[in-house]
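The complex appears here without one of its protein chains, the remainder shown in place.
Order of writing sets the chain letters: A and B. Residues in each chain are counted from 1.
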């Protein structure tokens, strides 16, 4: 373990404890919201690091499986606690926001920063094409139940059954896609940047992983409890909070890493990190939460969303497909992606 | 004529007679429905064979024209009888289901089977691109009247005139696209599998064709008459019946052939057979039925569909365009197409 890793662990521990103290002493909700949001970002980074180091001991195949399974652990806990608190709308907005945040805002920033510095950037278009395909399936799985509900088709009244069926289909495709990732298919990266890694023992990695997981569970609880009073205090709409704030906080680290890759002209890595993060939410986390919500008490999560969220996802899926399909990116394409994110975010500003 | 051809003719004759006997003796509607559905699949195969053999005598140009004109003869008869019986919804669902069944389920199966066996399969992307373009036009021709009706735009009340105009436009483009097929444009196939064909005389081919055509007309009548009681008995929704059962039965043979091509790594053939079948329904059969419905008595067919059907078509058109545009397919892409078909089929399950 090197110094940066120690700092991350110590930082995550400290901010988690701080969030806990603030919660116990019933500090101002906005403060708790901000601090526990920051703690979640740190813990998400720590889960990612420990997963990576554990995978390094178990082989590259295991890394992929572990990352697919545990990569969104903090977001999973936030989702569970928010559903138990009945905040279905916030959960749906945060899931969509996580997809939009990655595939529009962060991808756009990466293309913008990378393009300004390096001109037209080229990358293997196989990865974004596979991800585009799978993302379109996820959009369809959200669009169909939403349309069934809003168009009052004969299946209206069966939205829960339909959502479960769609969730199972998404999970089957997601699980099937993991070996493709492992065989290096969609995430095959041409020139891996060699990073000298101080090995972690399996024991150490497991301890950190379990610790970060438990920490995530506690912090998620505090974060969700502070959410509603913080929103009320700040007069922001619940949808905007989920779509923009919760979503960006939950993916802060992947975002920074992805943009750094682009700034170093490692476009393949940037795209893989950013779009896989988006895909895991769309094809993994979302259906898992739908199925889990049947058992954890609280509100059942269905795939019936606000129609505007589905339309936003559809526009984002089409735009990012058109932009990445040719294996080239420019700063203007980045700006266009950011522009679409801005249009969507503004449309949810008013509560 | 070789032995397999004799077996096909004899089988088609036998099952047609059986369907007739069951109908005359008023057997159980579900039994008639299943047997006459099977007879339609046999007769469709026979029409295809006779068209091919007749074309072989008349030259390759004529084959294309004949196949475009007669390839969907049994489905045309089913459509006509169903419209006369006032089953507009079933006809619309069957037309959409035929397009979705081919461009999602069968294409997906072909990619899945072929990809598992041969890895990434490559094909000339020109054919699927032309078909994607034409399919998008057909989707638009269904979407616009549906939107006019459901949005109550000023043209609402003129849906029939609008549908006729759209049908004429589709037919003009369809007829114009046939010479492209003949010149080998979109269906130009790089390496034709040489099949030793026992020549048929023009007379024999014509007799078989006329016989199969007349048989199709009778069986279609029995099939449609058994449809409503069979649905009632089985408690399936009419939309699901049209979308999934009628659609898959009507295309059973092309489907098997297409998947066999993919399994033998002849991707170009597989795609050409599967997508052309879908295109003929979208751009040929659908507008022909709209125009015919004005003259045959019974319900007038318009292009005002259930909005969910149009949305499903739109999603299918976009997904299959993105998947086929790059001239490569994988089993995961096949699974994704099947997944979308599953989502759509489930959403019409509840009646």
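Quick note on the criterion: a residue touches a chain if its C-beta (ideal position, glycine included) is under 8 Å from a C-beta of that chain, and two chains touch if they have at least 3 such contacts.
Note that the coordinates shown come from a computational prediction; the quantities given were computed from them, not determined experimentally.
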item	value
Identified contact with the non-displayed chain, of A:86, A:157, A:179 or A:351	A:351
Omitted-chain contact residue, chosen from B:85, B:180, B:257 or B:291	B:180
Residue in contact with the excluded chain [from B:84, B:129 or B:264]	B:129
Touching residues on subunit A - with respect to the absent chain	237, 239, 306-308, 311-312, 315, 318-319, 322-323, 325-326, 330, 332-333, 335-336, 339-340, 342-344, 346-351
Positions on subunit B where the hidden chain makes contact	125, 129-130, 132-134, 136-137, 139-141, 143-145, 147-148, 151, 153-155, 157-158, 161-162, 165-166, 169-170, 172-173, 176-177, 180, 185, 318, 321, 325
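Methods note: only the chains that are shown with their structure count from here on.
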item	value
Computed distance of Cα centres, subunit B from subunit A, in Å	41
